[in-house]
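Only a single protein chain was left out; the remaining protein chains are all shown in position.
Right, chain A next:
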Amino acid sequence: MRKSTTQAPALLAAILLGASAASGPAFAGKADDTLNAAFSAEVTTLDPYKESGREGLVMARLIYDALLYKDMKTGEFRPELAESYKVVDDKTIDFKLRQNVKFHNGQPMTADDVVYTLNLVSSKEYNARYQIAVEWIDRAEKLGEFDVRLHMKKPNPLALEMLAGNLPIYPKAYYESVGSQGMSVKPVGAGPYKLVELTPGTRYVLERFEDYYAGSPKGAAKIKRMVTRVLPEANTQYAELVNGQLDWIWRVPPDDARNLARQAKVAVSNAQIMRFAYISINPNYQDGKSPLADVRVRQAINMAVDKPGIVKALIGGASQAIASACNPIQFGCETDVKAYPFDTAKAKALLAEAGHPDGIKLDLVFTSLPRIQAEAIANNLGKAGIQVTLNEQQYAPGISAWREGRAPLLLTNWGSYGVGDVGLSVGQFFSGTGDDLAKDKDVIPLLQSANASMDRAKRKDDYSKALKLIADKAYWVPLWTYNVITAHSKDLDVTQNADEFVEFYRANWK
């Protein structure tokens, strides 16, 4: 269950926390209005289009603002740097920009900055890390000093999702003079915090931007300073949280969270996120000659796994078992699909019916998932006569084995880029691309149409049909949603969003 880099035994955390009875000095951030946070992973760059890690993207949302903002409570899109926006047609959106926005270097934001940024990051030469965020942009056009028109290559139902937070706006003059490398260490944005000090890969000091524009849906930052440090070892984080040098850490494994919750100054909170676990079944394994080609075998696999039992015993928190190939909080996630309740006897019967009364043997490749969860699944499957050999892999070789058809079963997780739309979950895996091994002739057209339509009702309908088919044919074993555990100072009031972003500008002292 642990994600600690050195795999230190859980016992150690217990000793560590036991030893903390004699408490440390008052380093706590409340006194000097400084929020001390730690990440395990390094922030690669603050030129966020080049960043692939979650931590860097979290930081970027503090420093940069985008045209739109997504309210995670209501799911609605609100104008951020834009004052208003209008969807002109399937391939065109017009933006009226706010006239009171300043970048951290004091320069006012105009249409030039927006046009420059959108054209820059969508260019081939720029080489954005996640093309999905930018590849749909044809070009941005200046209509006036504060008016911008965005042209799309093809209708993109996720355009607003991408424009909300995922497409930060850069100051044209500054970026032109410093380039990507300059931006990566001395970022200048229009967000609620500005970066004042940075030791690459180690320490980032942010300060509230006092000239932040009125009317932003983010609101001005409440806490004056924020110091973020990179502490790769989880136990070091616990030590500092307990003695007050840290106010906030996240991605705490459940067993450590229980220990931390017993500390006098520490509060632990838990939030459901977009990420979910699943087993992907390759029906075309060994050119369709393996037992997996038979839908009854795939259904048997579905029935053999005791999802609620595993969630209860090993995951807990806000996680829940799922039946459909998406996260229920995503738009378009049809949950009324054929369900396969846990039933070992029925799974066995289905296997026998498919001509395997003595059971079957398969490899199960898994990656980016705690081993104990994989073992629990393997144990469940074994009881139904599906003997799996667990093959734990690093992410890259695991996913390559899957894409190249060398793995019959892949157990892993998917975060949907934190976006609440099934276009980025089921839409990614069954639309006939290199990530789709089922290549189902009925599913592909439904998803292709839904992925390219701006009509929400039609999309919902198409996704629903596709998800029902996927469940009927049992191409996946959808497992459970994830949750993130945050441990923070009791003085701090901060919430964790389902998109795996943390809105530190809303955080405040109690």
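One rule holds for everything that comes next: a residue touches a chain if its C-beta (ideal position, glycine included) is under 8 Å from a C-beta of that chain, and two chains touch if they have at least 3 such contacts; residues count from 1.
Heads up, the rule we're going with is that contacts and distances are computed from a predicted model.
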| item | value |
| --- | --- |
| Complex member absent from the view - protein name from UniProt, among "2-oxoacid:ferredoxin oxidoreductase subunit gamma", "Cytochrome c oxidase subunit I", "ABC transporter permease" or "Na+/H+ antiporter subunit D" | "ABC transporter permease" |
| Chain not shown: contacting residue from A:Lys186, A:Arg403, A:Lys468 or A:Lys490 | A:Arg403 |
| Which of A:Pro232, A:Pro254 or A:Gly316 contacts the chain that the document leaves out | A:Pro232 |
| Of A:Gln131, A:Thr335 or A:Thr495, the one touching the omitted chain in the full complex | A:Gln131 |
| Residue among A:Ser123, A:Thr335, A:Asn379 or A:Gln394 that touches the chain left out of view | A:Gln394 |
| Touching residues on chain A - with respect to the absent chain | 5-6, 8, 12, 15-16, 19-20, 22, 24-25, 42, 44-45, 47, 50, 52-53, 127, 129-132, 180-181, 184, 199-203, 229-233, 235-236, 239-240, 242-243, 245, 368, 393-397, 399-400, 403, 415, 417, 428, 433-435 |
